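Only one protein chain is missing; all other protein chains are in place.
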Amino acid sequence: MSVKSTADGGAPAKRGRTTRAAAAKRRSGEPGLVQLLTPQGERVEHDDYAIDLTAEELRGLYRDMVLTRRFDGEAITLQRQGELGLWASLLGQEAAQIGSGRATRPDDYVFPTYREHGVAWTRDVDPLNLLGMFRGVNNGGWDPNENNFHLYTIVIGSQTLHAAGYAMGVAKDGADSAVLAYFGDGASSQGDVAEAFTFAAVYNAPVVFFCQNNQWAISEPTEKQSRVPIYQRAAGYGFPGVRVDGNDVLAVLAVTRAALEHARSGQGPMLVEAFTYRMGAHTTTDDPTRYRSEEEREEWASKDPIARLRAYLDREGLADEDFYTGIDTESDALAKRVREGVRNMPNPGPMAIFDNVYADGSSLVDEERAQFAEYLASFEEDGATAGQGH
Amino acid sequence: MSVKSTADGGAPAKRGRTTRAAAAKRRSGEPGLVQLLTPQGERVEHDDYAIDLTAEELRGLYRDMVLTRRFDGEAITLQRQGELGLWASLLGQEAAQIGSGRATRPDDYVFPTYREHGVAWTRDVDPLNLLGMFRGVNNGGWDPNENNFHLYTIVIGSQTLHAAGYAMGVAKDGADSAVLAYFGDGASSQGDVAEAFTFAAVYNAPVVFFCQNNQWAISEPTEKQSRVPIYQRAAGYGFPGVRVDGNDVLAVLAVTRAALEHARSGQGPMLVEAFTYRMGAHTTTDDPTRYRSEEEREEWASKDPIARLRAYLDREGLADEDFYTGIDTESDALAKRVREGVRNMPNPGPMAIFDNVYADGSSLVDEERAQFAEYLASFEEDGATAGQGH
Amino acid sequence: MTQTMAVAKALNESLRKALDNDPKVLVMGEDVGRLGGVFRITDGLYKDFGEGRIIDTPLAESGIVGTAIGLALRGYRPVVEIQFDGFVFPAYDQIVTQLAKMHARALGKIKLPVVIRIPYGGGIGAVEHHSESPETLFAHVAGLKVVSPSNPSDAYWMLQQAIECDDPVIFFEPKRRYWDKGEVNTEAVPIGLHSAVVAQQGTDVTLVAYGPMVKVCLEAAAAAANEGRSLEVVDLRSLSPIDFDTVQASVEKTRRLVVVHEAPVFYGSGAEIAARITERCFYHLEAPVLRVGGFHAPYPPARLEDEYLPGLDRVLDAVDRSLAY
Partner (left out) sequence: MTQTMAVAKALNESLRKALDNDPKVLVMGEDVGRLGGVFRITDGLYKDFGEGRIIDTPLAESGIVGTAIGLALRGYRPVVEIQFDGFVFPAYDQIVTQLAKMHARALGKIKLPVVIRIPYGGGIGAVEHHSESPETLFAHVAGLKVVSPSNPSDAYWMLQQAIECDDPVIFFEPKRRYWDKGEVNTEAVPIGLHSAVVAQQGTDVTLVAYGPMVKVCLEAAAAAANEGRSLEVVDLRSLSPIDFDTVQASVEKTRRLVVVHEAPVFYGSGAEIAARITERCFYHLEAPVLRVGGFHAPYPPARLEDEYLPGLDRVLDAVDRSLAY
């Protein structure tokens, strides 16, 4: 395994090299940033990462991103209206999420953070499922095995170890699936992430660590987490790392595909750093004006992942007005479904507190459940209803 | 900061290069292993690490290693005799410890694991101090600030964070001291060590992380911790790493000096991996025959750090019989002092349980202390003495 | 000088004063710098004291506490902010095996004046891990001091005292009370950090609480008063050590005790208080010490927290049960 080629962002499967890509790298000043679509929507070639998609596939990616953004926007609105307690917007990260998510196979397994709404979309998770925890009616609650999409994990970095362990299990089973573990630039500082790298490397587990470097961990810029690009961390653990333009859905798709293939083919883990930007607030409770400049945000707005793909589609004549209108209609329908779905999402009853604490039950929970039921019943006896402030 | 040169074991301060060292590296099959003295005691040059010691200094290093080994051997004996509850031998790691310890200045600060008896020696820590915790009369107990040598730390990896924090403080104070943090190959897997790398890098803290890779973490070989050499980990955190022959006291001294200088001069952290071998058991309770071969041990016996330096001294005529006899006498005296010192080490009285729980006191401790004193006194009233099995 | 301020502001002023008084005091944590912390407790400090004193750290709690220990060894007095209760656990090892024990390990030769501030408890409608009450997980560990203010004045003074203390102090801040206002006299001589206070005199039943639950107990006492019942409320303030004398004196008077906390009852702090007070007041108690607290279940999603958290009704129900003996 060549550490050097890794540090330069080399792909697992090398093809014929030209000096062009290297020169482009030097020019961009961002070493090893894989890009297949410029911010202006021009298609560029990369020696290590080729991709050849049909018009339909390209339109599919566009549709994914637009619908995801619309869903996200709707969620922000629902939060403002008090229907959700909180929302963590993915605005700006659509390409990183759709590109990587669409690189997975159904039998692959995905471990998200709390912001992977776009990835969830590619895994066919019902968007309404994602809203339960933000509404406060549950703490996740979907069945991870239904779409091989694990629950959202809030404690930063934890899920990378679950992913490594899951991948150890995949290898043990002799399956050729891969595991995709998301984490943020902030998370890269957590010991758990380093331990996940170690376990994955030592057991040669088929896991791709996918870092969405959106350049902010709440108010802290990436310099507070690392003084070198995060993808470089992989080499020191003995596996390849690569940095991809996270606002370029084609590049993300190509790089993630190659990484998953690397894992699948028994070559062990790989680290992908998608260099992107969190366009919105950290969550709806955050106020980014306190710590970052409007100029920075504007600069990144000009690299918008959706506009970029649209420019390409239009330039190449791959989509017509009907297509865009269709997506608008679909978006409206999605937003409506989400809106109505959330509003009709029932609150759990108080006795739900005691549900699912244990799979095999516990006499303690039984006792407390019974006591609480009795307590609640006492209000009914009194003729009063169990109100606020128990 | 050049990641590539780091990964190749480059020194912080580059001097004129020849191809000789590079060729030697390729021959040895151990990339980047810095060596200044071959196992046969031949002096070799290294482009990045020069060292020029007087005969007296060389004899000093020899004396350090011999006395350290004698102390260590005496401790093993004392453990067998029941005077110590446990001992963690440094046998085989004398060069790694003396070389690195002798690279420090008095104002530098050292954070050891539980095996740095040789380093303690170079810091003028009374060897008897080290024995308290192994005898079971205290949990360390010396004043770390007396010799800028922190307490032994048993929880693997913890002390690397203390070292990083201490170094952050040094930088804050504008002092030009450096901090030296020891850890093992096994420890390299702990999340705390990764976090220490991150903090040290982000704050550009003057700390040298010194990994004694003795190739075993109890029964686990280094392959269970990493699939690439540990020194390579540094590059991914944005600072240089270098691998040195840990059985070569000259190389260790030269490399550690350079690393401490690197830290001192405001260039931030550095990682040194001393490639060595744990010749003895993990501790006196361990039985290495269960997991490693006698051949391996023998192979490493032929690379013995003390024999190596002696061969060089003898070859160059830098020491005479008087010198060696003198050291033997000194060794015997040291052993005697340690033996007697340990045997006379008093057991703490029962009330010591309540000492130093808090610096500012606690009513709870006061209450429990008083109750226990009363309880113990009740035996005296009964005419019985407080015996076993309270 | 007495001012009216919220708990959050009192903490902010207290930090500012400590930073002013002692150049060795540092503030460290995630987002404590420019942002001023997610709860704005460190608001403005970065601007006034700079990044050398107000340190935005990498996102790694073990690293934060571990380096705080190192800084303390170098002579600093770090005040660490953990962003939310549920995120202290990555640092738990450093806290329990290092911070708590190093003074004893050194036979007293070194001191670790580190304060760990943790906004804790529920009631703010947050997502998972943002509403927990892990105090007994720290109070059980020797070498740590554990305190929790319930009002602005205590917030101000107890934080001063915690920073001045030469021992590690885990400082639990009742996050849902951050915006509650009260009088703060910044010149009064405060009572001891580990003293309990009788927040409300009464004669029939003693309520013991700390942090966020003191307010609930005071409200319960007011409601009970309307029904002709006189409840005494003891604000414990410190969980390690506990001022059992004050609780004992109260219980010897009222002969009945109800302990109230948000944390799960099972192995919660109420258990220690019940056990010890029962031992101290065995012949005085007319009823067993009753406990009102969280259930043995993960903190529920926000829409259930009103049901989960002990409120007025549950406290008064326990009072009724106590009086029924």
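Chains here go by letter, A, B and C, matching the order in which they are written, and residues are numbered from 1 within each.
Note that in this section contacts are C-beta pairs under 8 Å (C-beta built on N, C-alpha and C of every residue); 3 or more make two chains touch, one makes a residue touch a chain.
All values derive from a computational prediction rather than experimental measurement.
Touching the missing chain, out of A:Gly85, A:Gly140 or A:Gly184, is residue A:Gly140.
Checked against the full complex, the candidates B:Asn129, B:Ser177, B:Gln190 or B:Ser331 give a single residue touching the omitted chain, namely B:Gln190.
Of the candidate positions B:Pro39, B:Gly60 or B:Pro348, contact with the unshown chain belongs to B:Pro348.
The hidden chain makes contact, of the residues B:Gln93, B:Thr113 or B:Asn138, with B:Asn138. Touch with the chain that is not drawn comes from one residue among C:Asp93, C:Asp204 or C:Glu307, which is C:Asp93.
Touch with the hidden chain on the side of chain B covers residues 85-86, 114, 132-140, 154-156, 186-187, 189-192, 217-220, 224-225, 285-286, 290-291, 347-348, 350, 352-354, 357, 362, 364-365, 368, 372, 375, 378-379, 386-390. By the touch definition given at the top, chain A reaches the unshown chain through residues 138-145, 150-151, 153, 155, 158, 160-170, 172-173, 191-192, 195-196, 198-199, 202, 355-360, 362-365.
For chain C, the residues touching the chain absent from view are 62, 86, 89-90, 92-93, 96-97, 100-101, 104-105, 128-129, 136-137, 139-140, 142-143, 240, 263-264, 266-272, 274-276, 278-279, 282, 287-291, 295-298, 325.
Here is the rule we use: only the chains that are shown with their structure count from here on.
Averaged Cα coordinates give chain A a centre that lies 36 Å from the centre of chain C.
Chain A and chain B have Cα centroids lying 43 Å from one another.
Remark: chain B and chain C have CA centroids separated by 41 Å (rounded to whole angstrom). For chain B, residues that reach two or more other chains under the stated contact definition are 191-192, 195, 198, 202. For chain C, the set of residues that touch two or more other chains comprises 57-58, 60, 62-63.
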